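Here it is, the structure in full.
Of the protein chains in this complex, all but one are displayed in their positions.
Let's look at subunit A:
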Amino acid sequence: MSSNNRVLPKGVTAGDFDKAMQEIRAIVGAEYVLVDEEPLAPYNKIMVPVADAQHAPSAAVMPDGVEQVRKIMKVANTYRVPVYPISTGKNIGYGSAAPVERGQIVLDLRRMNRIIEVDAELCTALVEPGVTYQQLYDYLQEHNLPLWFSCPAPSAIAGPVGNMVDRGVGYTPYGEHFMFSCGMEVVLADGEVLRTGMGAMENSNTWQVFKWGYGPTLDGIFTQSNYGIVTKMGMWLMPAPPDFRPFCIQYPNETDITKIVDALRPLRIAMVIPNAVVIAHTLWEAPCTPVKRSDYVTGQGAISDDAVLKIQADHGIGAWNVYAGLYGTKETNDANWKIIEAVAAATGGKIITEEASRGSQALQYRFDLMKGKPNLGEFGLYNWRGGGGSIWFAPVSQAKGSETLKQMKMAKEILGKYGFDYVGEFIVGWRDMHHVIDLLYDRSDDTQTKNAYACYDELLHTFAKEGYGMYRASTAFAEKVAATYGPVKRDVEKRLKQALDPNNIIAPGRCGISL
């Protein structure tokens, strides 16, 4: 353990680090503390285009409860060792389970996986960070509770707390996950435990039903930040609707995106379509179908438009593929279905119903996600380029057709310059869209890896010049993305950090926040 190239937190001596680890072992038990390279391997498997070493942890610690977390914070303060909390640790393409800065100790909360309460009348749940969506799904099934939650695509292995604190999205009417969270328990850097909203009151029974409490609402500052360690989260569940009607509408031309967005926006805002609509490009659908890239592309460089057209024709995939659902009773859905049919007809879209979709792998996983049924179908994306390289480029767009076409063209051009394909989709929040692009590259190829980094960098700065910011970013670009939001916001974030975590021990550098 005393090798010279041992990974240590920045500015911490080996002696202090060892003392800290010794004290932490006494708190959580020696078997739940990892410091050697081999056992730490799962914490350093990343897909983003930077060296593994840049995000290598010095240790991983697996507490089993809030009291242990509090005690660990005391030790971290004493020895000034930074900890990087993760919940389910599946932030794949955003940095996975690896810390934002080399040498941080991963505080792995996955063992804290209690589903503390499900209230079937109020349709709420209170969960710990280690709970996965699959576990929650199984729990609801086993208890015959007709309640749905919204989950992101890698739902079987990811979880509601980790996803919510990174402000992730899903595909049911509750798809904006932070909006549908209600109440958090947070361990602060000094070990103090804060319950947000109504949870601050002792014996309150409204923690999971009223978000705001009294005075400033603090929940937001614990998302995409490093001001505390979330140890419990309330979330709202949706009553399973008596009638659920998912559908896909395919459009033949790339430029159709303008009319799609302009036609769907009013339906989304008025909640005729209540869920987060997805508008997926051919090249998102193709790998999930699955289509093999090598059947259409030879040599280096991005796929040609002609090849994309050929994929559409060969596999019955649209240039754009809209996914949405109706959630209601048979009567309300019958009425709204007529609106959907009329809109599709007026815009030249072809509707694929659930019945007609049977046998299609790409449609099935989407339809499942729209009812919160966990799966991993979207991992098909990784078979497109191969080589295990992925970083999400995810700017926000207005839900206006002209804006989406502009963003799509900008992204496609820059990606093409570096030899990468436009594998993108728009997720319609309400008035916004998350324009999510999977920058897929072969991470075993050094040139592609360097190009992927440079490509993201150019995308980021070109988009920022046009006033487009990221909804979320990977650990590899935390600092650069934060910089695009300007100095005042960063200064306030720093002042908060100073007040809440003066020793800078919780995930310094996360989202660009550090002292």
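The rule is short, and it goes like this: contacts are C-beta pairs under 8 Å (C-beta built on N, C-alpha and C of every residue); 3 or more make two chains touch, one makes a residue touch a chain; residues count from 1.
By definition in this document, contacts and distances are computed from a predicted model.
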Which of "Branched-chain amino acid transport system permease protein", "Oxidoreductase", "Cytochrome c" or "Pimeloyl-CoA dehydrogenase large subunit" matches, in UniProt, the chain that is not displayed: "Cytochrome c"
Hidden partner chain, touching residue among A:14, A:30 or A:116: A:116
Selected from A:209, A:240 or A:376 as touching the chain missing from the view: A:376
Residues in subunit A touching the chain absent from view: 34, 39, 41-43, 45, 60, 62, 88-90, 92, 96-97, 108, 110-111, 113-121, 130-131, 134-136, 138-145, 156-157, 290, 361, 374-377, 379-380, 382-383, 386-388, 443-444
